[in-house]
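There's a structure below that I have some questions on.
Every protein chain of the complex appears in place save one, which is left out.
Chain IDs A and B follow the sequence of writing; residue 1 opens each chain.
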Amino acid sequence: MATLDVRHLSVSYLTDEGVALNAAEDISFQVDQGKSLGIVGESGCGKTTVMLALLRLLPEAGRIMEGQVLLDGEDLLQCSEAEMRNLRWSKISIVFQGAMNALNPVRTIESQIVEVLRIHGVEGQSQQARVRAGELLELVGIPPERGRQYPHQYSGGMRQRAMIAMALACNPRVLIADEPTTALDVMIQAQILNLLRKLQKSLNLALIIVTHDLGVVAEICDDVLVMYSGTVVETGSSDAIFNHPRHPYTERLLQAFPDIESPNADLVSIPGNPPRLDELPPGCRFAPRCHIAEERCHIEVPKPIEIEHRHWCACHLYTGRRE
Amino acid sequence: MQQSDFLIRKISFALATIVAVIIFNFFLFRVLPGDPIKAIARSPRLTREAREKLRIDFGLDKPVFFDVLRLKEGDVIGAFDSQFTSYVKALLHGNLGISFRSRRAVAEVLKERVWRTVVLVAGGETLALVFGIALGLVSAWRRGTRLDMTILLWSLFSWGLPTFFLGIILLILARGYLPVGGMVVPGLRPSDGWEYWIDVGKHLILPTITMAIVYTSSYVMIMRSTAVEVLSEDYILTAKAKGLSTFRIMRDHALKNAMLPIVTMVALNLGYTVGGAIQVETVFSWPGIGQLMYKSVMLRDYPVLQGTFLLLAVSVILANLMADLLYSVMDPRVRAE
Partner (left out) sequence: MKEQLQEIWRTFRRKPMGMLGTFMLFSVVFIAIFAPWFAPYDPDAIIHVEPEDLLAPPDAEHLLGRDDAGKDVLSQLIYGARVSLTVGFVASFMAMFIGTTVGLVAGYYGGRIGNALMRLVDFLLVIPDLPLMLVFISIWGRGLWKIILVIGLLGWTTTARLVRSQVLSLKERQFVLRAKAIGASNFRTIMRHIFPQVLPIILAETVLSISGAIIAESSLSFLGLGDPMLVSWGMMLNFAFERAISRMAWWFLLPPGFAIVWVSVGLVLMGSTLEEIVNPRLKTHHLFDPGRMLELFKVASPGLKRPEVTE
């Protein structure tokens, strides 16, 4: 059984006038223990929304419309808020994007880790908790003594690592890293990615990496999920997605990234913009920008089809084949 | 840079401001047209001897800042034997002059009255802070609800209410129930012990409540906007993700961050607090520094006015400095600035 099994999750945002704008529709994926899933898509495609929904941490206007989030078989969407509070961090934790402000500036790093250890009962005594906090910092390559310092005394990369250490404090089953490398130098990016890969292996984590950078995904993810405008367009193993992409959007996305092996190739961009949430097209959301869109694409929403073993694609190119 | 640099900067600024205030204070009373000392010294009602004595007492026979002639002669020390230096020398000895009206030493009068104002201001500010912070937090937490709107409207209303007028309203309302004037019923002495102090306390109620109401509203407003800002920071979302309860988040993460601007605000507001004290003491005839200032204006008792102003200005400057120090202790980011 997959550790995390998300089924048909849909999330909307309520406008001031009470209109529900659909930000994520029919999202399904699985993550096994010890495996990593990369969720890729343009900014604003709903990746972070889905992640927040998993933890039920949507902003005030957010509404979960339907779906199931099964963590070791238990549906998180059916829990009470109190149960959810217990599960957060202890079973599933998240490292937010841009750890600049994600840490409380007037408390020491150590105290913020200790807090989580004590709240979830991992360590009862403060002395032991502090020792454990030091161990966690060491795990991510930060000298334990620096735990007594404040966030502003850390560099950006260090803060990110401290966030990771904190996220692992309660030995969660699932760790979500939302844009872990954005806003960091390239050198630091590599460090963070290596760290994540190392930790995933040694702690047998189910890791989810959310990013807009295909390079990151290629580096450390076993599986990939490609999102466009709130929908899953393609999902499969890293190898499958990078070497035989099926969805037109995935193909374009791969083409848009400069390939070091053909430095003189033209940079291809996708004309147009993703649709606004209040102007969603009736059919496939990518149809307006798709170079092989047919009439059917503008009318009917394509459902995900399993074209190969564990390689799904939501495109009418493949729905046709079913008939 | 260290915390010590921050402190040195703030302390030197405070000292410089105090020096500036002293010079300014002197200048104001001696050099402007309508110089009251000179005017009194020229009053025909004084005898010649009295006039001479006054002139010498106030050093009016000396030049104001320094003697140019003596400077040219090379007599540097003598050149600075001026009204200004006499003034500063006297200040350093704690001598603030003699009241025109009561003939008592200004410093003595001030000393007598200071604690009365301190009690009033301290009481009012404390109440205002407690209620202001509490209501502000509640208002921010329940942003947009009717409770929030009510608190907000009431605060806006209080802002438009002059302090002295609120005092008048309370005076009218409470007449007959609470003492409305003075500090104590005539006849009671401190030697009467407990009875005396209780009576003082009763007289203190209305003025303190007036001060408290006025300042609560400004703290509510500040706390409210600060709290909303703090509660929307990323680290609050992190705290939620960590599974902390709302109460824990407020107490362990939000509160400390929200208090920082409050400290700054209290300091900034101190000038207004002093102004409020003057008004409240006048309305309720509370015999503190504020009422003294009012009376000295009415009676044209300039030495008292000058001394009171100096005391008030220096107090506010020092209180601001203390607030800066407190802030540097509370905010670790400042220490390494």
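In this text, a residue touches a chain if its C-beta (ideal position, glycine included) is under 8 Å from a C-beta of that chain, and two chains touch if they have at least 3 such contacts.
Everything quoted here is computed from the prediction, not taken from an experiment.
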Filtering A:83, A:185, A:239 or A:306 for touch with the omitted chain leaves A:306
Missing-chain contact, candidates B:120, B:200 or B:249, resolves to B:249
Even though one chain is not shown, subunit A touches it at residues 7-8, 12, 20, 56, 58-66, 68, 77-78, 81, 303-306
Per the touch rule stated above, subunit B touches the missing chain via residues 13, 17, 20-21, 28-29, 32, 34, 36, 140-141, 143-144, 156-157, 159-165, 168-169, 171-172, 175, 225, 228-229, 231-232, 236-237, 240, 246, 249-250, 254, 268, 270-272, 274-275, 278-279, 282-283, 293-294, 297-298, 300, 302, 305-306, 308-309, 312-313, 316-317, 320
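Convention: only the chains that are shown with their structure count from here on.
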Subunit A and subunit B have mean C-alpha positions lying a whole-number Å distance apart equal to 55
Contacts from subunit B onto subunit A in the complex sit at residues 233-235, 237-245, 248, 252-253, 256-257, 260, 330-333, 336
Touching subunit B in the complex, subunit A uses residues 55, 57, 84-90, 93-94, 96, 98, 100-107, 115-116, 119-120, 150, 152-153
